[in-house]
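The complex appears here without one of its protein chains, the remainder shown in place.
Note that the chains take the letters A and B in the order they are written out, and that residue 1 is the start of every chain.
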């Protein structure tokens, strides 16, 4: 695809070359995100960071990515603060807000809303999550993390063995990740969930059509024995009818260090889209894994900044200029 | 008036020369707002964007206008987050907050509050809306839009024919616009509203004293037959005692393409302060007008950025420096 001026709405719009292009640019962003260098390539540009649903992490990650490229950020948070509550159509909101910035990142509770908004926007729009539908930058950072982690261990995405664990019905991150994986070859996917929270059948079919080996199970321990990646997810309480319904499934598939040691191959990478629910009744990934060097969940979050910097650079077509506007960091950097 | 260091609290403070000055500067801002050029003239300056009442559109518009001039923005949104809730006087809030920035834009639900705040502030304050009282930058952008639209059609503001439609009792934007219009000559105003939501009598008198022709009616169709501008407004539900009371008036004066075609002169410009209520029971301006080139409502919103850039430049006295700090845009601009 031609990234210049494009909306980023769905993982469906990428082919394998697009993915490689994004990841190559993301790699290039590392010295800036790690504060070894500063670039001001987008000095004067404005991001409209429109979060009509709360999400501290994703919102701040997009905002920082734009700041790291030198741009300014204007923001909104929460549905209640919006003209939507006064009966304004998404069309109008888009026509107005797109006059205020050079690129928009938008989150909204309603499926399809961001695409509707984008169709009326005069500037490129990145989908920051529209209900249970899509969250493409999350899928990209997940796949980017997988690539980085397995490449470090001498492997590639083709032929990957991955277990996805937890709420596979409502968890849009695993849906999008599965779609992205179908661009690659010979992937082995093990889907671990309660029967009621299984991955939608259409998506499983889609993977099988690509000659993936797909195993569906509700047993955690045996499913993580021969995988490169164990990708755990949170029971998305906010997508259920009630807390009581969510409670039925919470804490079903807990991974901790002793289960890991007993079952996993030595270098199995643990991922999670975050936030992980660390309350006693959930505790999907036990805190005793925090010292495990294969726990990649915080590297995953860091990678989100790289991937978002890459998307902004590609959309605004400044990839080749990033280094030209670079200079040294003149403040003290903590050893991170 | 001398704009340097002045508060902008009310449209009453402007004479005709002031208006012309603001509009001339706003014209000058267009290449920056349209991202043909970037200026960093206010690099290092800080706007305190203090919204003690929610208003995404106005808040982001002010913030972007300041960013487009190169300045930084610190913000607050919502009454509940404020020290006012701990019994702090507006005097104290003003004394403190005015130590934090170079200029303040403030919205507050209470009439007169912004003027009270400004009297204690150590930096210039722009009224971003104080309850049903004033919202001067909205009136300025409305008049600026009228000028731009009618000038494009070979006319001027003197002699303008305008219909104002909807809630003329609570709609502060039409009140302020009428006050600004009294600086001009020979204006023909048609006021279209239910009897209960008529324009306050004092304002009608004020216009008649200026030899305006003022017609008061509750018939939409005949009122839009011979006008240059049809300015529609929203029923301001939040100003009524109850939703039920607002419902009595909602949807009374709907303008759509067929009513437009049947009644209006070919180039009648349609305006609205936005947000327009597009819910089925309101629908003041039907979406079938969206392709009508005379629908100026989004140009109106865009003009808001220009007018606000002009106000900041005049107050902070950098008008003559804007171009000196200009450079080319180095990122891809969408065709907007």
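Just so it is clear, a residue touches a chain if its C-beta (ideal position, glycine included) is under 8 Å from a C-beta of that chain, and two chains touch if they have at least 3 such contacts.
These numbers were taken from a predicted model, which means no experiment stands behind them.
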Using the definition of touch stated at the top, determine which of A:10, A:77 or A:127 touches the missing chain. A:77
Out of B:46, B:115, B:132 or B:329, point to the residue that touches the absent chain in the complete complex. B:46
Of the listed residues A:67, A:110, A:182 or A:206, which contacts the missing chain in the full complex? A:67
Kindly note down the residues of subunit A that lie in touch with the hidden chain. 35, 38-40, 54, 56-57, 59-61, 63-64, 67-68, 70, 72-73, 75, 77-78, 234, 237-238, 274-279, 282, 287, 290, 297-298, 301-302, 305, 327, 329-336
Interface with the undisplayed chain - residues on subunit B: 4-5, 41-46, 48, 72, 74-77, 80-83, 86-89, 91-93, 95-102, 122-124, 315-318, 321
